[in-house]
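Excluded from the complex is one protein chain; the other protein chains are retained at their positions.
Lettered A and B in written order, each chain numbered from 1.
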Amino acid sequence: MLLRIMKNNFLFSIGIIVCSLWIVIALMAPLITPYSYLAQDLAHRFQAPSSLHWFGTDSIGRDVFSRVLMGSRISLIAGLATIILASIVGMIYGGIAGYIGGLADEIMMRISEMVMAFPGIILAMTIAAALGPSLYNTLLAMVIIWWPNYARVMRSMVIANKENEYVEAAKSLGASHFRIFFNEILPNSVGPVLVLATLDFGNAILLFSGLSFLGLGSPPPTPEWGAMVADGVLNFNYWWIGTFPGLAILTMAVGTNFIGDSLRDFLDPRLRKEL
Amino acid sequence: MRKNLRVLVALLTCVLLFVVGCGGSKDAATKPEASDGTKQLIMALDPDYETFDPGLAYEVYALLVLHPVYDTLMQFEDNLDAPIDGIAESHEVSKDGLTYTFKLHKGVKFASGNPLSSQDVKWSVERSINLKGNGAFLTDGIKSIETPDPDTVVFNLKEQDASFLTKLTYNAFGVIDSKLAMENGATNAPDASTSDKAKLWFDTHSAGSGPYVIESYTPKVEVVLARNKNYWGEAPYYDKVVLKAISDPGTQLMMLEKGDIDIAFNLGPEHVKQIQDKPGIEIKKAQSMTLTFLLMNRDPKIGGPIANPDVQKAIRLALDYQGMQTIAGEGSITPVAPFQVGFLGTLPPRDPKTAQDIEKAKELMKKAGYEKGFKTTLEVATLAVEGMDLPTLAQKIQNDLLQIGIETEIKTSDIMVALDPYRKGTQALSLWYWGPDYPDPNTQLAFLPGNPVGLRANWTAAMNPKLVELGKKAAVEVDKAARVKNLEDIQKIMDEDSAFDVLLQHARHYATRDNIKGTDYIDLYKINLKNVSAK
Partner (left out) sequence: MGLLKYIARRLFFLVFLVIGVSLVVFVISHSVPSDPVLANLSQRNIDNPEMVEAFKAKWGMDKPLYTQYFIYVGNLVQGDLGTSIRTQRPVLDDLKDYFPATIELAIFSIIIAIVFGMLFGIISAIKRNSAMDQLIRGISVLGVSVPSFWLGLMFLLLFYVHFGIAPGPGRISPYLKPPVEVTHLYVIDALLAGNWSLARDALWHLLLPGLVLGSFTMGLITRTTRSSLLEVMSLDFIRTARAKGLTEKMIIMRHALGNALIPVVTVIGIGFGNLLGGMVLVETIFAWPGIGQYAYKAAGNLDFPAIIGVSILISINYVVINLLVDILYGILDPRVRYH
């Protein structure tokens, strides 16, 4: 199926290629970086891109190319961790709200709406300022911002599935709520949430790099792309310091979004018959 | 529905055309001559000011704005060696060093037209004392203020203070038009910290006698100073001074290159290199009074191996000062102790080429019993000091310490969060910066054992009683030669035994258009705006 879609869809193919490339880079990073991402060389700081340093060097003479490659690991992990944790939280929350229904559902959904209305980036900044910036705290903030989307989808799926015949059947057989929820409703509801989470991967990477740009990510010398762009703003005369990490964020996000965009079209049955 | 849609499309097209049509305004990129003949100076800076109430303001850039607006009894002109008379015509110090008598210039009027008298001086200082603002500690030594006649002010001190005249240059001693201020809610009453309601008024107005008045203030955007038509001294050159808040140094540089501004004040050491050969720009460099130092805790419960004086000495020898000066930029130096070059009695700075001695450092580590090294945390606040990014320097230190086996993990935090453990003295190893509270070596004595900053490293008075003794003498010694001797001895001892390693005394880099003058750096005011003029 994958090949069939790829054949017909140019953008999708590009997405698959770009993403595979980044995954390979992330896995092999320590093997393929020409320099250590930590090695400082003050005598050769602010070197423009050359055959020695493909992406130039930064303010303490580190190789930007090596740092960009190493940075792919953090971005991929942060993106994955966010969507996985947020979808777990969202599924549990939305599942409970949808299954119980009534007033509890109403209150829980209003709370999730409140979180959505809350300016996420300000919440993240406040948390980071208060607890100190670290990868852990940044992920915490991102999960807090991110889960309500999944909770909403999960809830509507659970409500739809609650009325299904097999649930009724399980009920008449005297199954407990716990069993019904976990054995009947949950397996049939997680699909759309997982799809949504996959499509969100690019956005998660973007948000993470934005927070990292504001100085909320891991402490130095961790090679985080967003922080590297911030370094590029500090030293904007040396264009390569900020440009290449930014391009890395862009390509990773574009890759995942090309895939997501094409998948959305493909999965949308109404569009499918026209295509 | 269909009709509406057509209107919508037409409307959107119009907007699109308008946006595209505006593309031609290239002429906006060069600064035009003011058409009405007003002479205007535009300076871009990354300001930290929160208020222009002279009784409350205590930020780094407060005096840049307040010095040309509020006259003070004493002021600095070209250097920070010794203050000279400001609005005081002359001053006299009693033999016991406890009474200071000032004669004011006669016939001085405030910008409002109200006459200035000794009563205004007394009222203003009392207000500062009672407002309990951030700069109020400067007034701590004052016992009482007397005004025997309208032109004479007498300050009685609780104890001798070698730096009192210097303290008088601050805006906490700025002379306020008390009549005008009281009309706007100000008071000098003992409960002024709660009953004074004039702060908001002072932010956008002024009540001084200096060459400029505050015309407007838009936070985060700009402060506009306008000429005081009633000024008693020589009139300044510019009709208006506009201080633009541009936080990003790169942006400041861009705007200076384009001629949009006259002064770009917050350039990093690397920025100035880029504009070295650009026509129309003059690069300025000066010694800043800001220090960056390493705090090494003396309490073994907190510092662990760091608390060992031998380890602290080893760290001092392991660092590559030349490399750090490269990062901080040309003109930065490394003083031997927390006393700035430029202050009275400061020793010449370290030679960066020979200050590093890895072998000796390793020996000391061995002597201390840490031949194999150890792990620790290096704490640093995320901010830039004189254009140098502190976390960048932390990464350099991390690299250097690895050579003597000390493995550090960098912990960054926002300055506000980092201040708490710093103040409580619970940081083992941390990177900090320090700007003098007032330009006199007395402010640096805080680093001595048992004093506030010393205690942040848990460096108690008992750990080096001799240093404590010398510090007490230097603080009150009125004889200059004796004071210099005291200060030099202090630095020599601190070179051998100190919980602080001074890494850098920074350079200040900025640039101006080359058609203006009078923009020399003076740490207290940054630039003395009274003196700037066209060439």
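The working rule: a residue touches a chain if its C-beta (ideal position, glycine included) is under 8 Å from a C-beta of that chain, and two chains touch if they have at least 3 such contacts.
What you see is a predicted model; the values in this text were computed from it and never measured.
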Full-complex touch with the removed chain, picking from B:Lys106, B:Lys278, B:Lys301 or B:Arg423, is B:Arg423
Considering the complete complex, identify which of A:Ile84, A:Val195 or A:Leu214 is in touch with the unshown chain.
A:Leu214
Any idea which of B:Ala111, B:Met255 or B:Val380 touches the chain not displayed?
B:Met255
Those residues of subunit A that touch the unshown chain are 10-11, 110-111, 113-114, 116-123, 125-131, 202-203, 206, 209-210, 213-214, 226, 229-230, 232-233, 236, 239, 242-243, 245-246, 249-250, 253-254, 257-258, 261, 264-265, 268, 270-271, 273-275
At which residues does subunit B meet the chain that is not included here?
1-2, 5, 12, 15-16, 18-19, 22, 25-26, 28-29, 31-32, 34, 40, 42, 44, 50-51, 56, 58, 132, 134-137, 193-194, 199-200, 203, 218-221, 242, 244-248, 251, 254-255, 257-258, 260-261, 414-417, 419-420, 423, 437, 452
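Definition applied: only the chains that are shown with their structure count from here on.
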If we count contacts the way the header does, which residues on subunit B are in touch with subunit A in the complex?
248-250, 253, 268, 270-271, 273-274, 323, 326-327, 382, 384, 389, 391-392, 394-396, 398-399, 409-414, 416-417
If you look only at subunit A, which of its residues touch subunit B in the complex?
38, 40, 42, 45-46, 59-60, 128-130, 132-133, 215, 219-221, 231, 233-238
